[in-house]
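Yeah, one chain of the complex is gone here, protein chain that is, but the others are all in their spots.
Let's turn to subunit A:
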């Protein structure tokens, strides 16, 4: 891939809304991505392989659990910092951002919020340092948008729980050391269980032939009479609200992340449009190309403001799930549209691995589906404003 010339657009001087610390967090991540992700990512995506070696770097810069308190190995940063880290990592690649999101919001977050002190001490420092990688098992082969219908379940066998069932589409599954698994107890109530690699009856086959998020590993979690020690149940929250709480945190990060992917596509297309000459002029001089570029920067700017405001609400613990849904839906859709338009601006070059755009476009097809599909988020907003449930 050509060298990373990325310059971040800031059309409304939003930098003035950030603190010096936020900017340092962002620039640090941006530099790290330029140095460690951009030079290698195209190769790994082409090979459909997760660049395992970068988990060490992600941990070192602090991308695993940025908002988790320092005493558990996190950095204790605020939510805007977390968002900016996700934005910059996804500017590099949505798959790498997925790994960081899952580790922070879907694995460390539930252990921190729903776990007991022993569980926090046991898992969080290992996850923050990248010594362990985690995954999050909610989706099942027959239950995607409707997780409440899950069939994975556990029975109380006195000194342990017996877990059975299967999860599908699980990011990081093929190599995760620990899985946060959502399963129903004998009364049909959903609980989180910490299932470790090596437990008998637990396997994690890899999902092959993806055209999207190729640099992120996806797999299944299969539980065939797995004996899970009783101390591995997350005690402090149960019910569907528990996994949904994790999703709120991850979706919030995705809302920021999508801006990163969009910025990268826009920046690439803008530069290309000034350099590519057709009919004796740079193509950026043609109105049709300007329309695309002008609409892109407008949409990016709107998304930046939306997300910044959401970050303030999140810092004050006031962001609602529905507000987060709106930002996730809007921003991912915006990014996917920009990726498609930007790809056209590059003509034939746009389909090659010389540029990041096609990779972003393909990645965003997953991002618009996972963590609540584009449709489901619309139904969440619909329910929120009408009070009428259109899910079922």
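Assume a residue touches a chain if its C-beta (ideal position, glycine included) is under 8 Å from a C-beta of that chain, and two chains touch if they have at least 3 such contacts; residues count from 1.
Just so it is clear, contacts and distances are computed from a predicted model.
Selecting from "(2Fe-2S)-binding protein", "Elongation factor 4", "Electron transfer flavoprotein subunit beta" or "DNA repair protein RecO", the unshown chain of this assembly corresponds to "Electron transfer flavoprotein subunit beta" (UniProt protein name). Residue-wise, the contact with the chain that is not shown comes from A:61, picked out of A:61, A:106, A:150 or A:342.
If you put the hidden chain back, the residue from A:31, A:145 or A:298 that touches it is A:31. As for the chain not pictured, it touches subunit A at residues 20-21, 23-25, 28, 31-32, 35, 60-63, 66, 70, 75-77, 81, 85.
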